[in-house]
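Here the complex is missing a single protein chain, while all its other protein chains stay put.
Here the chain labels run A and B in written order, and each chain numbers its own residues starting at 1.
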Amino acid sequence: MSAMTSAKESADAAPRVRSRRGVHPLARFLFRRILTAVLLAWGITLVTFVLTNLVPGDPVTANLGQRALGDPAIVAQWRAEHGLDKPLWEQYVLHLRGVVQGDFGVSQQSHRPVAEDLAQFVPATLELAGAAIAVSLVLGVAFGVVAALRRDRLPDHVLRVLSLIGISVPTFWLALVAFYVFFYRLQITPGSGRVDPAIGEAPAVTGLQTVDALIAGRWDVFVSAVGHLITPALVLALYTIGLLTRFTRSAVLEVLGQDYVRAARAKGLPGRVILFRYVLRSALVPVITVAGLAFGSLLSGTVLVEAIFAWPGIGQYAYKSATTLDLPAVMGVGLVVGVVYLVINLIVDVLYGVIDPRVRLQ
Amino acid sequence: MKRDPLARKGLLGRLPEAWRQPLAVVGGVVALAWLVVALAAPLRAPHDPLAQELPRLAPPGPGHWFGTDQLGRDILSRVLYGARVSIPLTLLLVVLSVLIGGLLGACAGYFGRWADETIMRVADLVFAFPTVILAMVVAAALGASLVNAVLAVLVVAWPAYARVTRGLVLGVREREFVLSGRLLGFSAWRSLRVDVLPNVTGPVLVLATLDIGTALLLLSGLSFLGLGAKPPSPEWGAMVAGGVEVFDSWWVATFPGLAILTVVLAFNFLGDTLRDALDPRTARAIKERAL
């Protein structure tokens, strides 16, 4: 609701705040952000490249068997095949040129183009992490508001302990416990994977199983996909729910002490209008920042959670490629994850602009 | 209510009150209990944590209160011995992150210009990666061992301290008593050590307390992935991983997981209460930068 009204307001204000060059400030703001993002993305390629090349592990020993390692010809051929015989800077230039063209090289493990692997695994993780962040935002903000409004009373104390527990539980252990209790013991949740194999997947369009099921009109697939999504998403979300609860609480408390909230009460506005329009609007600014950062911790969590729930996502792929030192795959993962981070940051920045006219009308 | 220029004194002055909070008491007692366990494990553990005896996969009961694992090792003993592995390493890890991050952050904040730019851009790059994935790549590249896992966590942990310290130093640097020290002709290092450092210690200590939990979670997570402790070692994360294979024997994974949970929770209870005891402005600086 607030986003819509705000867009409306910015439309109202727009004609009067155009800069001399006639570029809308929001467009300039976006352009600046995207430029920064591109620079950072380049930095990420450099870091992943350096990280995966300047470390003592040798991909040759990690990938070839004992017998093959004894034969210098095979080793040399393998190195040439994967471009490892060239000088480092040349490898980087080649790598960068490839990346720009969407070519991340060939995975040494799956023997498929890394880009293909990524296209297959990334959507599954995005679906999982997206569901988790959505749940975290809804519950975390709601809990945080309740805790702040009932400050130093029972709900606040209970939520404080619960949110601290939430940020203290080891994710991989919780995943295992949830799998054991709900699937193995109680049998109220479906097991591993993204959909029931007996039902089969919907034809891939977006790669998001729930969305694809709806596109294909397969209600049974949708129900199965949601059922498979719930437990891992909740396990993943617990940490961020705890985090967002704590942050929302302190953000709301701070805003409640502001003069403009007292002024709003002096205007005789109903409590719910003051809460949603005056308090939450300001409190959401820090909360959104944290939510953006929390998305990163969700991606971290997928590495641990996907293993337990056999979720075919980037987390498992990252784990496999890291342990086998599959350099093209590791670099691909690093780049994708870095870019996801940048996109999240960009979204956060744009949301700032939507919420706060002082950002938008600079 | 003006702030005491000696924030350290202010923190200590408020400490007793913070320690009386129920959460801090619970956290303190549990944390202390684990430290005692870490010290006394060889004396109190009922079995050798590495001894493989029958029965295998025995459920919890007399003799083996937490049951035994697939190799017939006593889980209670392993959990107790695990405290000797995880807790000292975690504390060491946090101390190192504080030292490295704090020093770099202080330099960035105090000297500004290129030192600031270089250090903080590197920190930004580290922040641009999810911690587990970055630590996993580093750990995998260095080779699976507990020491390398600690190094990997260190790589992702220091920037948080660098940011907080930098912010706090920037805040303190322009204050009168620091400026007057400089005007009196004291060297930059002296003012950093005498005037700035004491003001930064309190907040950083609170952040470190909160970070003990995060560091343990990350370290045991790497061990869970097989990138940390080597197999026979009774490391909690690795023990949970061992429980995955035999997950219908719930006790194998449950107890080491609970050990991690209680340690992390204890330090989070402590850290959260201590943070409330700090004055609101610094507390916010910590909250905003410590992710």
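What we mean here is this: a residue touches a chain if its C-beta (ideal position, glycine included) is under 8 Å from a C-beta of that chain, and two chains touch if they have at least 3 such contacts.
The rule is simple: contacts and distances are computed from a predicted model.
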Chain excluded from display, named as in UniProt, from "ATP-grasp domain-containing protein", "Ethanolamine ammonia-lyase large subunit", "ABC transporter ATP-binding protein" or "Molybdopterin synthase catalytic subunit": "ABC transporter ATP-binding protein"
Touching partners, among the displayed chains, of the absent chain: A
Touching residues (missing chain, whole complex) on chain A: 5, 9, 12-13, 16, 258-260, 262-270, 273, 277-278, 281-282, 355-358, 361
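Note that only the chains that are shown with their structure count from here on.
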Centroid distance [mean C-alpha coordinates] between chain B and chain A, Å: 24
Chain A-touching residues of chain B, taken from the complex the two chains share: 23, 124-125, 128-133, 136-144, 213, 217, 220-221, 224-227, 237, 240-241, 243-244, 247-248, 250, 253-254, 256-257, 260-261, 264-265, 268-269, 272, 284, 287-288, 291
Chain B contact footprint on chain A (complex, rising order): 40, 43-44, 47, 51-52, 55-57, 160-161, 164-165, 167-174, 176-177, 179-180, 184, 246-247, 250, 286, 289-290, 293-294, 296-297, 299-301, 303-304, 307-308, 318-319, 322-323, 325, 330, 333-334, 337-338, 341-342
